[in-house]
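Complex shown without one protein chain; remaining protein chains in place.
Now for subunit A:
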Amino acid sequence: MIVCVAVVGHQNNPLYLQSFTEADDALKLHHIVHCSLDVIDERVNNPKRSAPTLNETFLGLLYPTENYKVYGYLTNTKVKFIMVTTDLDVKDADARNFFRKFHAAYVDAVSNPFHVPGKKIASRSFGARVSTIVKSFGSGTTG
């Protein structure tokens, strides 16, 4: 199950952060997402391993915490998508697929002429779309 998804801007400012748990753990998830930025930074700044994956947007598993796994995705405009999941065996293909849909939703949301670039995404339809994607991710792995 995905517990949290986040969009982080190119200056590492949070643009969107949504948790999908009932528990009041927003702060924890904020911390997890914030910390995973360090890992993203590290991956991006150490290109030695990335020769075959030069144009790869999917960053893979960022780091496993005690209970969560964090996956990352980096767009060409240095916007980061971060997904925190409790599933312990996530297939890379599933994560990739999820991020692709998420990216599409993000692109649609920021294409809104009323969206101010660099500001938080306030679009309700984006939120609804993301929750659908998140739900479909859960069903996709179990079914």
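Heads up, the rule we're going with is that a contact is a pair of C-beta atoms (placed from the backbone, for glycine too) under 8 Å apart; a residue touches a chain by one contact, two chains touch by 3 or more; residues count from 1.
Everything below uses one rule, namely that contacts and distances are computed from a predicted model.
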item: Hidden subunit of the complex - UniProt protein name among "Actin-related protein 2/3 complex subunit", "CHCH domain-containing protein", "Trafficking protein particle complex subunit 8" or "WD repeat-containing protein 46"; value: "Trafficking protein particle complex subunit 8"
item: Positions on subunit A where the hidden chain makes contact; value: 11-14, 26-27, 30-31, 34-35, 37-38, 41-42, 45, 66
